[in-house]
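I have a structure I would like to understand better, so I am pasting it below and will then ask my questions one at a time.
Only one protein chain is missing; all other protein chains are in place.
We just call them A and B in the order they show up, numbering each chain from 1.
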Amino acid sequence: MRPFTYERPADVRSAVAAAAGRPDAAYLGGGTNLVDLMRLGVATPRTLVDVTRISSRAIEETGGGLLIGAGVRNGDLAADPLVRRAQPLLARAVLEGASGQIRNMATVAGNLLQRTRCPYFQDVTKPCNKRLPGSGCPARTGDHRNLAILGHSEHCVATHPSDMAVALAALDALVHVEGPGGARTVPMPGLHRLPGDEPDRDTVLAPGELITAVEVPHLPFAARSRYRKVRDRASFAFAVVSVAAALDVAGGVVRDCRIALGGVAHAPWRAEAAEAALRGAAATPEEFARAADAELARSSPLPRNAFKAPLLRNVLVRTLTDLAEPAGFAESEPVETP
Amino acid sequence: MNGETDITGADGVPDPVTADLRLSVNGVPRPVTVDTRETLLDTLREHLGLTGAKKGCDHGQCGACTVLVDGRRALSCLTLTVTADDVEIVTVEGLADGDALHPLQAAFIENDALQCGYCTPGQLCSAAGALAEAADGWPSAVTPDLSAPPRLDETEIRERMSGNLCRCGAYPGIVAAVGQVAR
């Protein structure tokens, strides 16, 4: 780990000022990914600006939804009565992520900004366009079993590892940002980029911008939602794929829906094609399959992750079918996984 | 890559940065001077003589380094010591009350919830934290109803303890021990 200075600014404005114009400064939240990457030599900041004491840890009800402070720990977020009641999909996604210890440390902002777990990105002895632009992407021809099938580029096939972000992408969350240029909000999805020819940029945030809060708008059919995570190990493992879905069905017809996918792209993937195919369609497994196929038509699996396409189709159809069951489904129903 | 930084250049290698802190560990003030790069795990083990917390992976992937920070379980391998000067830290050495074992410690022995013992301190701190979380009504991924207080059955304990790996496979004993104390 490269030596660094440690700063603990008094408020958000001073934090932003402390990081402004210093590309080798990094904001420190829970540290669960940054400290890990520093030890791997992937991140080599010369200054850490600790924002944990100045980031809001409040969760408030606003007129239109919930405002979640950037410093709220994942554990507190999932346990919060407001979140559990109003946004169960978000609580569920957070609970599926990592471990109890990590959830107690990781912050909302840090969770959003965590970096890919692509094995090549994490190994500084190997090329990686995300880590060292222009060095190449060995994952394309190497082991990409766990990597992207949607929206990847010749330069990068990484996936975004967060569960929480998948739920937030489905829920049209707004990310509040403070930066050298002032405050702004960035909609989810949209915070995270696709790799294109700049895979080193995970998000649209400008250097020095600091996430201060995440706003989750009220969703009338939030109770009819589910986060289904598929993984190799029964717990404490990143998603092979995941689906965050909420469904509004009336009279056997899909009135509205929200679908986002995890483990398949450089960003949490809002399934816009599937949503478009579903709105107004009959709430039947056949229509759900058609919607899944509409989304998968945009996919381009690689040789070792081709299985993700049928897997995703199955999970999407199953999740939507369960959600569509007339009156039979409430969020509280146990999710049957072996 | 290894050696890719020019270490002969003027700004190649900064000097280590140190900080003087006062930690509070197991209720005792512990003044230390630390390198900013140092993790709480290394400070505990290498400077404070508290070798109970273990280094199994150093990347937050095994749970062996789990300690309690302000009563909540946390990974000391991913905590920079310099950030921990205003919190109360409890390690496995601080669980027992003098010579009287913590109920979890006694239950671990009684249920043979350990073999090599290397994950055990982390399991114990994690279990203490998990019981506190459950007492505070926190749900887990296997909690059937988010709106009701969780009932700590075996599956709940397994899921809540899943951040602590045990390669010896002492899980049946661990789950039984935690369950015994939870009741």
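Keep in mind that, in the parts below, contacts are C-beta pairs under 8 Å (C-beta built on N, C-alpha and C of every residue); 3 or more make two chains touch, one makes a residue touch a chain.
Here, contacts and distances are computed from a predicted model.
Not shown: a single chain whose UniProt protein name, out of "PA2779 family protein", "Fe-S cluster assembly protein SufB", "NADPH-dependent glutamate synthase" or "Xanthine dehydrogenase", is "Xanthine dehydrogenase". Within the full complex, the residue among A:Arg22, A:Arg117 or A:His218 touching the omitted chain is A:Arg117. With the whole complex as reference, residues 1-5, 7-8, 13, 15-16, 35, 37-38, 42, 45-46, 49-59, 61-62, 64, 91-93, 95-96, 101, 105, 108-110, 112, 114-121, 124, 154-155, 157-159, 161-175 of chain B touch the missing chain. Mapped onto chain A, the interface with the missing chain covers residues 1-3, 39, 41, 117, 119, 123, 125-126, 138, 141-143, 145, 230-238, 240, 307, 310-311, 314-315, 317-318, 336-338.
Everything below uses one rule, namely that only the chains that are shown with their structure count from here on.
Residue ranges on chain A touching chain B, taken from their complex, read 1-6, 28, 30-32, 35-36, 38-40, 46, 48, 50, 52, 75, 78-79, 84-85, 88, 91-92, 95-96, 98-102, 104-105, 124-125, 234-236, 331-334.
Those residues of chain B that touch chain A in the shared complex are 1-2, 13-17, 19, 35-37, 39, 58-60, 63, 66, 69, 72-75, 78-80, 82-83, 126, 129-130, 133, 136-148, 158-164.
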